[in-house]
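The complex appears here minus one protein chain, its other protein chains still in place.
Chains here go by letter, A and B, matching the order in which they are written, and residues are numbered from 1 within each.
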Amino acid sequence: MVETFLFILLIFMIVGSVIAIETKNLLSSVISCGIVGAAVSIAFLMLGAPDIAITQVVVEILILVILIRATIVIDNTAVEAHWDTFAIVSSLIFFGLFLVFAFLAVQDLPPFGHPSMRVSQQYLETGLQKTGAANIVASVVLDFRGYDTLGEATVIFTSILGAFVILRRKGRKHRTEEDTEKVGILSEAEIREDYEEFRE
Amino acid sequence: MATKPNLASSDSPKGMTPIVKTVVRFAIGIVFMFGWYIIIYGHLTPGGGFAGGTILACGYVLLTLAFGKELALTKMSDMAASIIDNTCALLFVLMAIVGIAFGYFFLNFPPHGKPFDLVSAGVIPLYNILIGLKVTSSLFAIFLALSIFGRFISKLVEEAEEEE
Partner (left out) sequence: MILYFLTLVLFVMGVYCLIAKKNIIKKIIGLTITDYAINLFIILIGYRAKGIAPIMFKNMTMRELAEYGVDPLPQALVLTSIVIGLGVLSLMTAICLRLYEKYKTFDMSEINRLKG
C-alpha cells in the first residue's frame, strides 16, 4: 500500500522535473521545481519521517521565494539559440550506462522495508533512558551525533558569510562624501561612473 | 511639515494591497507562535531547531513581502541579525566545550528530569533554541541582501535602457 503510493508519487515527481527542465519560461520551471519539492515532502510523511517533512516544506517555500524574488524579476526567459550537441549526446550516453549499472547495483541493497539497523537498534532501545528526550531523532541529532550538528552549523555559517561577501557593495548611501574619501571606499557616484565606462 | 508615514498602515505606498496587509496582520502572530512552539517542544514532538528556525525566517519574509522592507528592518535590523547569528554560534560551541568539564565533548550535563516534561532531556532544548535563532537570523539576512541587491541591479538596468 505504501509502496504503490510511493510509486505514483515518484512518477509524478519525474513528470514534474521533465517540465521543470524543458520549459522556456523561467517562472514555470521554478514553480514545477516547487511541485517536485512538495511531492518529496508527502513521500517523507509516508515513510515515517515527520520532522523531515516539516523541514522540507518550509525550506522549499524559501527556495521558491529566493529564486523568484532575486532572479526572475530581472530576466524571465530561457530561450537557447542552438543546442549544445556535444554536451547533450555525451551526457545521454553516460547516463544510460549509469542507469544500467545502477539497476544492477540496486539489487544488492537490503530489500525495501527491511533495513539492516545495527547501530540504530541501540539508539531506539536506549534513547529515552540515556538522554531523556522522547523524540529519538532529536536525541540522535543533538546528543548522540552532536558533532555532526556542529559541522552543519559551520557549513551554514560559512555559506551565508560567503554570500554576504559576494554581495557587498563598495559604497553605502548614508555615509557622507568625506568619510568615503578618507577611508578609500568608492561612493555610489563613482560606482556609476565605472559602470558607464564598462557599458561603452 | 510632512509627518512620518505610518509604515504598517493600509494606505502607505510600500508593499502590497490593503487586503493582503490586513490578512498578514492577523496571520503573522500565529506564524511566529507556531515557529516558537516547534523550536521549544523539539524534544517531545517532531520538529526541532532547524524546522522552527526556518518557519520564523519565513514569517519575517512574509512581513517584508507584505509591508515593504522598512517595516521588517524595524523588527529585526541587519545589525541585530548579525549579532544574534554570531552570538548563538559562539554559545553553541561554548556549551559543547563546557561538557568537557564533566566528561567528554558534547556531554549532556544538565540533569535529565522526567521524560515527557517540557524541562527535560538536559541540554537538548537549549541547543534547539540556539540553533533556531541562528537559522532565523541567517536566512532573513540573506533574503534581505539578495532582494536589495536585485533591486539595485534592475534600477541600473532601467537607467541604462532609458539612456539608449
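Here, contacts are C-beta pairs under 8 Å (C-beta built on N, C-alpha and C of every residue); 3 or more make two chains touch, one makes a residue touch a chain.
These figures come from a predicted structure and were not determined experimentally.
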Worksheet item: Can you name the residues of chain B that touch the chain not displayed here?
Response: 45-46, 48, 50, 54, 115-116, 135, 138-139, 142, 145-146, 149-150, 153, 156-157
Fill in: Sites on chain A contacted by the missing partner chain, in the whole complex
3, 6-7, 10-11, 13-14, 17-18, 20-21, 26, 29-30, 33, 36-37, 40, 43-44, 47-52, 55-56, 59, 62-63, 66-67, 70-72, 74-75, 78, 80-81, 84, 87-88, 91-92, 95, 98-99, 102-103, 106-107, 109-115, 117, 119-121, 123-125, 127-128, 134-137, 140-141, 145, 148-149, 152, 155-156, 159-160, 162-163, 166-167, 198
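Basically, only the chains that are shown with their structure count from here on.
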Worksheet item: Taking each chain's centre as the mean position of its Cα atoms, how many Å separate chain A from chain B?
Response: 19
Worksheet entry | Interface residues, chain B side, partner chain A - complex | 38, 42-48, 50-51, 54-55, 57-58, 61, 65, 85, 89, 92-93, 96, 105-106, 108, 112-113, 115-116, 120-124, 127-128, 131, 134-135, 138-139, 141-143, 145-147, 149-150, 152-154, 156-157, 160
Worksheet entry | Residue ranges of chain A touching chain B (in the complex, touch as defined) | 50-51, 54-55, 58-59, 61-62, 65-66, 69-71, 73-74, 128, 131-135, 137-139, 141-143, 146-147, 149-150, 153, 156-157, 160, 163-164, 167, 169, 192, 195, 199
